[in-house]
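Read through the structure below, which is laid out as structure tokens, and then see the notes.
A single protein chain has been omitted; all remaining protein chains appear in their positions.
Chains here go by letter, A, B and C, matching the order in which they are written, and residues are numbered from 1 within each.
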Amino acid sequence: MIASLFLAALVGLTPPGAVTARDNPNDQGGAVVVTWTAPPQTQADSTRPDSSVVPLAGFRVFRSLHADTGFIQVTEQPATSTEYIDSDSLLRDGVPYYYRVEAFSATDSARSAVVGPVVSSAQWFNTTLINILVATIVICALFLIYLELARKGAKMYIRKIAGLDAIDDALGRATEMGKPILFSFGLGYITDLVVIAALPLLRKIAKKSAEYSTRLLVPNSDPIVMTAAQETVKEAYTEMGRPDFYNADNVNFLTSDQFGYAAGVDGIILREKPGAIFWLGYFYAESLIMAETGHSVGAIQLAGTTETTQLPFFVAACDYTMIGEEILAASCYLRPEPIMLGTLKGEDFIRFWLIVLVTATVLLGTTGAILSKQVPILNNIFETVVRWATPAY
Amino acid sequence: MTFWQRISTVDRRILYVLLCLAVALPLILKPKTQVRVSEPVRSAFETVDKLPEDAVVMISIDYDPSSAPEVQPMLIGLLRHAFKKNLHVIVTGQLALGLPLAEIALNQVGPEMGKTYGKDYVNIGYRPGGSAMMIGIGREIRDYFRTDYKGVPLDSFAFMRSVHNYRDIGLLVSLAHGAVAEQWIQFVGGRFNQTIIVGCTGVNAPSLYQYLHSGQIKGIIGGLQGASEYEALIGKPGSATLGMPAQSAAHGLIILLLIIGNLGYIISRRKKKQ
Amino acid sequence: MKRSVPLTIVFVTAVLLIVAFFIPHKPFGDLQSRFLNWYTIVSGFTFLLGLDSLTRHHLVRVFRRVEGWGYSLVLVLALFATMALGFYSWFKFQSPFALRAPFMWLYTYMIIPLQSTMFASLAFFVFSAAYRAFRIRNFAATLLLVAACLVMIGNVPLGSAFWHDIGSLVHAIIPGVSVDKLTALEGFASIKDWLMSIPTAAAGRGIGIGLALGGIAMSLRIILGIERTYMS
Partner (left out) sequence: MILNIIGTWVAATLTIAILSFLYKDNPLYRVAEHLYVGISAGFAVIYAWAFDVYPMLVDAFRNNLHQKHYLEAWILIVPTILGIMMLCRSIPKIAWISRWPISFTVGIGAGLGIVAGVQGYLLPQVSDTLRPLISVNNFVMYIGVIATLFYFYFSKEHKGALGVVSRVGIIFIMVAFGASFGYTVMARISLLIGRFYFLLHDWLPIIR
């Protein structure tokens, strides 16, 4: 140790300073953070033209089970780095380790003192996520409160959604023309909330189609969604007393390839010439291919998706489009029971207070920026709020 | 039906023929044009440009052949830039079917810039895992990639020996055609404090602006235009630059038709009122 | 049994995922990725259902000689040929996606052109949709038209040249104005950048925040078993 310091002093390479090793916080164990500061000559290099100093090449981090022996190198880091998270697969939780950091140049190296023991462990709570936890709890609690209020029968008003009102017209017209109805979830998976939200709409449409004896076609791109769609359609027909009307051939699987699906659906549209088409689910670029083809055969089209990038195309090509969260709310309109409406009301309540909070904070920030000389505290408060609202990942 | 009525409800097939001509003629005739560099692309370029020599860039091929016309020129431009700056490049991907495209680009740009496989760049290929893998690499890349795509162990490549997780990766580039770029931003950007730039199709660029705005990514190269801007910045025109005149012609045609269509609409509506 | 068990499964899965999000300790730390892996495995199995549905649909057409049954035959043959080639390449080259496997030939010369051409056909549809929808019909449609045109012009070198011409025109009318200074402003491209980065981002953010709220409401309805059409 002393010898190495002495040697380093001789040729001008000093070891990294302030070496620390501690358990990596907020993880599932198996990791230790080692930090150090760069030796002084790396910073002084430019001001002191000392020809004997070879530029620092980087750092090596060593680990051992013992304070004095058995060190193995775990990494080599560039000269700019001052921290390393050792998450070697050999590292065990609950075992004390010792660390040492070595600065090295092309010709020389200098070792720090040994630090430790350090024990890595897993944590039961990720403290960096505290703001997300608080936000989640507050939001969920507000929803639950509104559910409770709704259960007790508080009065609820909800505005109209044009797209929803149009469903009946579209179905009626398809029936009048004696043409089938087409329904598509796009490329949605069952884990997409919008697909789950679209199922009640499919149910409603299926019921009407049974009532009018109009064929309902549901080509699918995901087998699980197909399964759910088959169940939904079958159940709806049974409920209308028409279980015989169900034909598994009409609720079928095409392909999970994005454009293969579009080509297949286009083929169906061109040959079956549906009178009404419902695009409710998750769509990517294929949205406009299918919607324009639908328009070319003169179908009434109704769309709704949570994929914001596709909304402009649906708005341009379809007769009605449910924008953004409207489709998520749609099931509440179909089943206007207090408990469903309670969640809508809760959503609006949170939206309202979010707007109030954002506005208050923005105004605070504005005042703080204007009066930054006179009342600096305002700016500090503002910055604290913003920092708190910014999530760590 | 009057002339203007006919104009405002013209058969779509006539529009299609016009579009074909607008695209094909400039491709064949190759006129010259100028490129203006937009801020998101310049910012992306500078992020790469400021990396120290020997830094590691990980390029994730998150697009498949359907977006290749737009995104492939970006990959080629980025590779040329990285190799010129003597950066080490790791190519991986979230879509298995994008990796043939990476191979095509590496086989072209590597020899062109005098770089060798294994010494200057590696292709570690695709492994399943999606967002779980993105998070997992934050711990140790070898948990998912023990070898490159040919089965050669990572540790047999000199520069890969010091690459373990995001700490050792100076820059992450996601070349994406879908939501994958957003996954990188959500799962890796903030969590591991990773510098990210995104190259994507023109469609996805708008939805990514907000991340640029909030500082979650350092730059966006959007669409063929973005690619041609990047080509201009590195001073090496490629296929994006060749395609831009056709792009201009098609845009000009669309705007012209929108004006004529609207004129037809207004005039025929006025006649109806009379 | 037929309802309560599924509802319990939904509840437990969702709550576990939410709780696990905040806990790095085992076994919660990697629960999210574990569940997503499981989901992927399950959906791998369900492809059998998809295949069953697709082949049955088309084989029936072939056997019943429904009009256009020849196309159905093409589909079924293509499906099985692809799978046969896939398994052969898998067996022979360890992976069907090895760059030199015949399966990749199929991919490169059939799937890629089909995919890209289908995707490229969007150029035509964007064209006809814009021609039809972007009419000065009402205020909203006019906004759509104006914003779209500005961005379209700002997006290509043509816009740059056009702006230069406007600069020259202004210079001709008011000789005091410098053409170079005006050109440097890059009017259309700047307008495009501004439109994309401020109003578009603002609306996107408003829609996005709403979607997040709507999504949370939807999730709660599912977790609490209020929304259960998925298991009708």
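Observations
The working rule: a contact is a pair of C-beta atoms (placed from the backbone, for glycine too) under 8 Å apart; a residue touches a chain by one contact, two chains touch by 3 or more.
Every value quoted in this text rests on a predicted model; they were computed, and no experiment measured them.
Considering the entire complex, the omitted chain makes contact with A, B, C.
Checked against the full complex, the candidates A:Ser64, A:Gln123 or A:Thr361 give a single residue touching the omitted chain, namely A:Thr361. When the missing chain is restored to the complex, the residue among C:Pro24, C:Gly187 or C:Gly210 that touches it is C:Gly210.
Among A:Asp27, A:Glu102 or A:Asp192, only A:Asp192 touches the chain that is left out of the view. What subunit B contributes to its contact with the hidden chain is residues 13, 16, 19, 23-24, 27-28, 30, 66-70, 96-97, 126-128, 186, 201-203, 205-206, 210, 213-214, 216, 222-225, 239, 243, 246-247, 250-251, 254. Residues touching the missing chain, restricted to subunit A, are 129, 131-132, 135-136, 139-140, 156-159, 189-193, 196, 224, 227-228, 230-231, 253-257, 259-260, 263-264, 266-267, 270-271, 309, 311-313, 315-316, 323-326, 329, 341, 344-345, 347-348, 351, 354-355, 358-359, 361-363, 365-366, 368-370, 382, 385-386, 389-391, 393 (touch as defined at the top). If you put the missing chain back, the residues of subunit C touching it would be 2, 5-7, 9-18, 21, 32, 35-52, 54, 68, 71-72, 74-83, 86-87, 90, 95-97, 103, 105-114, 116-124, 126-127, 130, 140, 143-152, 155-156, 192, 194-196, 198-213, 215-216, 218-220, 222-223, 230-231.
Methods note: only the chains that are shown with their structure count from here on.
If you sketch which chains touch which, every chain touches every other chain without exception. Among the chain pairings, A-C comes first (most C-beta pairs in contact).
Comparing mean CA positions across the assembly, the chain most remote from subunit B is A. For this pair, subunit A with subunit C, the centres built from the Cα atoms lie 15 Å apart.
Centre-to-centre separation between subunit A and subunit B, using Cα means, comes to 22 Å. Shown for subunit C are the residues in touch with two or more other chains, namely 30, 111, 115, 118-119, 128, 130, 134, 204, 208.
Shown for subunit A are the residues that touch two or more other chains, namely 258-259, 285, 308. Listed in rising order, the residues of subunit B touching subunit A in the complex are 12, 52, 54-55, 66, 139-140, 142-143, 161-162, 164-165, 167-168, 178, 186-192, 203-204, 206-207. Across the complex, subunit C is touched by residues 26-29, 122-126, 129, 132-133, 136, 139-140, 143-144, 147, 189-191, 193, 196-197, 199-200, 203, 220, 222-224, 226-228, 231-232, 235-236, 248-249, 252-260, 262-263, 271, 285-286, 288-289, 291-293, 295, 306, 308, 312-313, 315-317, 323-325, 328-329, 331, 339-340, 343-344, 346-347, 350-351, 354 of subunit A.
Every residue of subunit C that touches subunit B in the complex is listed here, in rising order: 30, 32-34, 36-37, 40, 97, 99, 104, 107-108, 111-112, 115-116, 118-120, 123-124, 127-128, 130-131, 134-137, 145, 149, 152-153, 155-158, 160-161, 186, 189, 193, 196-197, 200-201, 204-205, 208.
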